[in-house]
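Quick one: structure below, then a few questions.
Heads up, one of the protein chains got dropped from this complex, but the rest are sitting where they should.
Moving on, here comes subunit A:
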Amino acid sequence: MIYRESGDFKTSYAEDNQTFPIMFDRYGYYIVLLIGALVIPFVLNDYWANSILIPFLIYAIAAIGLNILTGYCGQVSLGTGGFMAVGAYTSYKLMTAFPGLDMISVTLLSGVMTAMVGVAFGLPSLRIKGFYLAVATLAAQFFLVWLFNKVPWFYNYSASGQISAPERNFFYFTDVAVTGPNAESWAKYLFCFLFVFVLAWVARNLTRGSVGRQWMAIRDMDIAAEIIGVNPLKAKLTAFAVSSFYVGVAGALLFTVYLGAVEVGEAFGINKSFLVLFMIIIGGLGSIFGSFAGAAFMVILPVVLRNFLTGTMSWDSALATHFEFVIVGGLIMFFLIVEPHGLARLWSLAKEKLRLWPFPH
């Protein structure tokens, strides 16, 4: 088999500490990156971009964000939808107040704003944990949605309370639109791809550095972590800040690039919090790959199933939708029974078996 380490010798610590220590993996990663950046934009059609790839990339960012908080730092959060709403509304206010601002700045600033809000709602985590914290973040979810519904300033006093994204550019010196109805699919896709690549890369490196180790120490046993010198205040609040930053960026992209118009109760309701939480549980807690796998499972699988049932099998659309619930729900149960640690764990087990092939244990 090609998938093995024999002959793939490491002669330095840096080489041994690579994210993908096995050559086959590493090349696979580069190939995926190259296809994602250089091939897909040229062959992409509107349907694939707008219905499958862009939502997948955006939810992957949200899942990485929540995974940092819940998977790496052990702080359960049900406020993801609310924080995504903060990102979306910040980007809306920025886009309408500063029409000259490009989308990269808008999206990053939305992330920063969400990070601040996230830290504020993360403060109770110093006193409470587990289910109690879940309820506190649930309060954040309801409060934020209520706030964006209640205060007309957030939606610029529009009659219906909807916010809609005007046309804005990719970057200062380009005139490629990534928001608004005239934005090309490839531009929207590349914009999201860029964010996903950078944020996933940062997250991977954060989680294996000292900050990430502090998070994991807090997750595994907070008292022991404190005894060995981890500052829980710093660790928990950085986790909330970084996680909210990611979630805020995802919310901003969901509104500006993907949907274009948003109604807070519908787009960022409690269901969105659950959706992202399911992604990381199914994908695998404490794993970057798991975030991608979970996002793919929850976003792409239903669309593919629906297309298969209504398109190929010519089922009635209502029946197909009901069966979609049954099949996706059944698969979730199946995966969690077979492997409670999620798709990422299944994947790594498969890899280990392949490496030890033909005699896996």
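Rule of thumb we're sticking to: a residue touches a chain if its C-beta (ideal position, glycine included) is under 8 Å from a C-beta of that chain, and two chains touch if they have at least 3 such contacts; residues count from 1.
Simple rule for what comes next: contacts and distances are computed from a predicted model.
Look at the chain that isn't drawn here: its UniProt entry, checked against "histidine kinase", "Lipid-transfer protein", "ABC transporter substrate-binding protein" or "Cytochrome c", names it "ABC transporter substrate-binding protein".
For the chain missing from the display, the contacting residue among A:K10, A:R208, A:K234 or A:H322 is A:H322, taking the whole complex into account. When the missing chain is restored to the complex, the residue among A:M103, A:V117, A:A267 or A:A295 that touches it is A:A267.
Of the candidate positions A:R4, A:R213, A:R306 or A:R355, contact with the unshown chain belongs to A:R306. Considering the whole complex, the residue from A:G100, A:P181, A:G229 or A:P358 that touches the absent chain is A:P181. Remark: the residues of subunit A touching the chain excluded from display are 46-47, 50-51, 55, 96, 149, 158-162, 164, 166-167, 180-182, 258-263, 265-267, 269, 303, 306-307, 310, 316-318, 320-322.
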